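Accompanying notes for the structure given below.
A single protein chain has been omitted from the complex, and every remaining protein chain is retained in its original position.
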Amino acid sequence: MEIGFIGLGNMGRGMAANLVKAGHHVTVYNRTAAKAEALAQQGAIPAHTVADACRGQAVVTMLAGDEAVEEVTYGEHGILASLAAGATHVSSSTISVGLSKRLAAAHTSAGQHYVAAPVFGRPEAAAGAKLFVVAAGEPQTLDPLTPLFDTIGQRTFVVSEQPHTANLVKLSGNFLIASVIESLGEAIALVGKGGVDPLHYVDILTSTLFSAPAYQTYGGLIARKEFEPAGFAATLGLKDIKLALAAGDELRVPLPLGSLLRDRFLTLVANGHGDLDWSAIAALAGRDAGSGSDHSA
Amino acid sequence: MEIGFIGLGNMGRGMAANLVKAGHHVTVYNRTAAKAEALAQQGAIPAHTVADACRGQAVVTMLAGDEAVEEVTYGEHGILASLAAGATHVSSSTISVGLSKRLAAAHTSAGQHYVAAPVFGRPEAAAGAKLFVVAAGEPQTLDPLTPLFDTIGQRTFVVSEQPHTANLVKLSGNFLIASVIESLGEAIALVGKGGVDPLHYVDILTSTLFSAPAYQTYGGLIARKEFEPAGFAATLGLKDIKLALAAGDELRVPLPLGSLLRDRFLTLVANGHGDLDWSAIAALAGRDAGSGSDHSA
Amino acid sequence: MEIGFIGLGNMGRGMAANLVKAGHHVTVYNRTAAKAEALAQQGAIPAHTVADACRGQAVVTMLAGDEAVEEVTYGEHGILASLAAGATHVSSSTISVGLSKRLAAAHTSAGQHYVAAPVFGRPEAAAGAKLFVVAAGEPQTLDPLTPLFDTIGQRTFVVSEQPHTANLVKLSGNFLIASVIESLGEAIALVGKGGVDPLHYVDILTSTLFSAPAYQTYGGLIARKEFEPAGFAATLGLKDIKLALAAGDELRVPLPLGSLLRDRFLTLVANGHGDLDWSAIAALAGRDAGSGSDHSA
Partner (left out) sequence: MEIGFIGLGNMGRGMAANLVKAGHHVTVYNRTAAKAEALAQQGAIPAHTVADACRGQAVVTMLAGDEAVEEVTYGEHGILASLAAGATHVSSSTISVGLSKRLAAAHTSAGQHYVAAPVFGRPEAAAGAKLFVVAAGEPQTLDPLTPLFDTIGQRTFVVSEQPHTANLVKLSGNFLIASVIESLGEAIALVGKGGVDPLHYVDILTSTLFSAPAYQTYGGLIARKEFEPAGFAATLGLKDIKLALAAGDELRVPLPLGSLLRDRFLTLVANGHGDLDWSAIAALAGRDAGSGSDHSA
């Protein structure tokens, strides 16, 4: 397929590279041009403007958040103005449910298509084509995109015909991971102060009822207090929890655990630790227990 | 080995049966004698008093909580008064950290041994010898018990030499499971009101980042609102969360998520639903979102 | 003074009437013109457009929230476009800290002045000139407005020279009142289920340590479950708590009690009770305790 790819950060870089490797003609755009040049070495066509990345059947956006997606979509030479009628904007960024709805309406008005296809996985999974793709949109729009999704991920889940439902699933998924982090933080503060070795404890958990990747990944980081470098920064965690709460606001769904998480992330950021991995909120339970912590007191 | 087994409820029954099957001489006691008779058919020796169950090298207690364990341990004809010097009380019940400490001290004073060996797993796992045993105690006391643990469980973890640390791990484990339930309840309330099918949602979660037994078991129950019959009743969930908070009190470890869980269980029980499965707390998020619920409004 | 007054709702009506009564030349504007006509009977000059209300030395806005204030301020014939250089926009609405900052910057750019002067008090206090005015802005702008503030309120407090700090104080004040409501709701649920008469209880409280208006007003409403008609609707309570949390977000101040309040208001609104008085969140504690409640189950 002939496609564009906008956003070559930690995640987008790997996704775009895999699309190139699979034989697609991929025109890549990044605000900082150097990153596009690097991909050009692997066979991608570097674009100098957003519009240049919109010449194919689809353009994928993989950006930091609402603001960045709005910037490349709206405006005189944005995606809306540049994409051909009948072509599709594939939004893979973690954005708000509200923006996803607005994008769907705007592209429909412009005679274009829109699908949301956020992904689960950290940068290593993006590089290794091991992402999980959570897609939503009209079947006739989604079906032709199957080869793209199969290239970047290990499996694709179609949520519904409403694009924004995929964003909702993505945000709720991050909420669930943050909940795992908080619960591990409290549990480890408790057993640790009670004389149990945290690493041994995490080993017991992940060998029994909690043999899921989320517990394995974060349990280790928390037990070792290994919050740098950030795989996913606390500031981004705060952003996502706020988006989940905003979705709850709009749908009128109170999320008390979500509120607790928001306060934890805000505490971390307020104390100057927004650049640590988001699992650092787990250290706050230890701080409150007086157990001391290098990073969050 | 020659052992006693006290407490033949949903869990104890399966554990005792497996010990018999493995060739141990097991004397079984239960307050309601009929349950002991049933096991006698399988080769156990029914005891008419607690003291009768204390004639061997070890006696296992698997009871509902602190009160029941105190009742069989203390008193004129209790375990303390009946167990031979050098024999061991293996406490597998989910009890408080405080009681576990008192039991350790009392048995030591009486020239007996004490280990804590609570288990993870639901009644099916007890029947199938698939429990996880979390043991703690002095090595010379624990070592000879290895065959017993290997008989009732699929794997044994030794936490430390302090028996009460095993109880702490067990309580923290139940706290973690309850945290999974609460987080799934909120997430399902959110995506459900947003138009995503709950069962499909749980399938996505458990196929990706949350492929752990806890998410599989409880995700399904919550998505189907299948809270009866209870595998583990809400009243017991409340009891265990209160024990975790009490441990936090004693160790001075605030557990804000634990506090939220306590309030959820208390709400369920206050509204007459204490006999539902403890996963029914998940329905409270939906109730607060106005989504309606048969069980908890 | 020659002034304009925009927004003749429950609060604005009384404030404008008092300004007229005190001898000021008051041009009044309301989206629904009928309300302006009613005030004309008392001596006010009805305006047909926002611009008509901007001919004097100052224009006061007393509207429902950010959106309404933005609507009359910006736009081709809004306050910014209509107010004379050197004249002042007095913003008395309960708006966000963020909007207050933007308004200050916009008016300064336009060569105009801006002060924030939100008020504490319910409609009866507005009618009786018993409001408390919480003002902030540059002294040379505020000083000439003293007679206006003295006319509508019983006392004026100047917070600082930064207008938005008055909005922050107003929002935090509403947060404090909502906290009183929640705490009374929980306390009354507790003592009520324990056999104490709620009205007698509130009488004890307000005769001793809690002899403040907030406890007297809301204690009575809660004890009598008298949530209709609303003096201040739950939807507005939700709006204000969200603004307080947004201010906390921007300033990086976690507000856990604020988060609890947000969830309470959201629950009320999600269950179709947004039109009740905001004190109805107090009934949720009783609902969770299984005490039954007509309004919020």
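Which chain is which? They are A, B and C, in the order written, and residues in each are numbered from 1.
In this section, a contact is a pair of C-beta atoms (placed from the backbone, for glycine too) under 8 Å apart; a residue touches a chain by one contact, two chains touch by 3 or more.
Remember, predicted model here, so these are calculated numbers, not experimental data.
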| item | value |
| --- | --- |
| Hidden-chain contact residue, picked from the options C:Met11, C:Ala187 or C:Leu221 | C:Ala187 |
| Omitted-chain contact residue, chosen from C:Gly237, C:Gly258 or C:Gly274 | C:Gly258 |
| Residue of C:Ile6, C:Cys54 or C:Val134 in touch with the missing chain, whole complex considered | C:Val134 |
| Absent chain, residues of subunit C that touch it | 97, 120, 132, 134, 155, 157, 159-160, 162, 164-165, 168-169, 172-173, 175-177, 179-180, 182-184, 186-187, 189-191, 193-197, 200-201, 204-205, 207-215, 244, 247-248, 251-258, 260, 285, 288-290 |
| On subunit B, residues whose C-beta touches the chain left out of the figure | 242, 248-249, 252-256, 259-260, 262-264, 266-267, 269-270 |
| Hidden partner interface residues of subunit A, rising order | 263, 266-267, 270-272, 288-290, 297 |
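Operating definition for what follows: only the chains that are shown with their structure count from here on.
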| item | value |
| --- | --- |
| Identity of the chain that, by mean CA position, is farthest from subunit C | B |
| Whole-Å gap between the CA centroids of subunit B and subunit C | 52 |
| Whole-Å gap between the CA centroids of subunit A and subunit C | 39 |
| Shared-contact residues (touching 2 or more other chains) in subunit A | 248, 252-256, 260 |
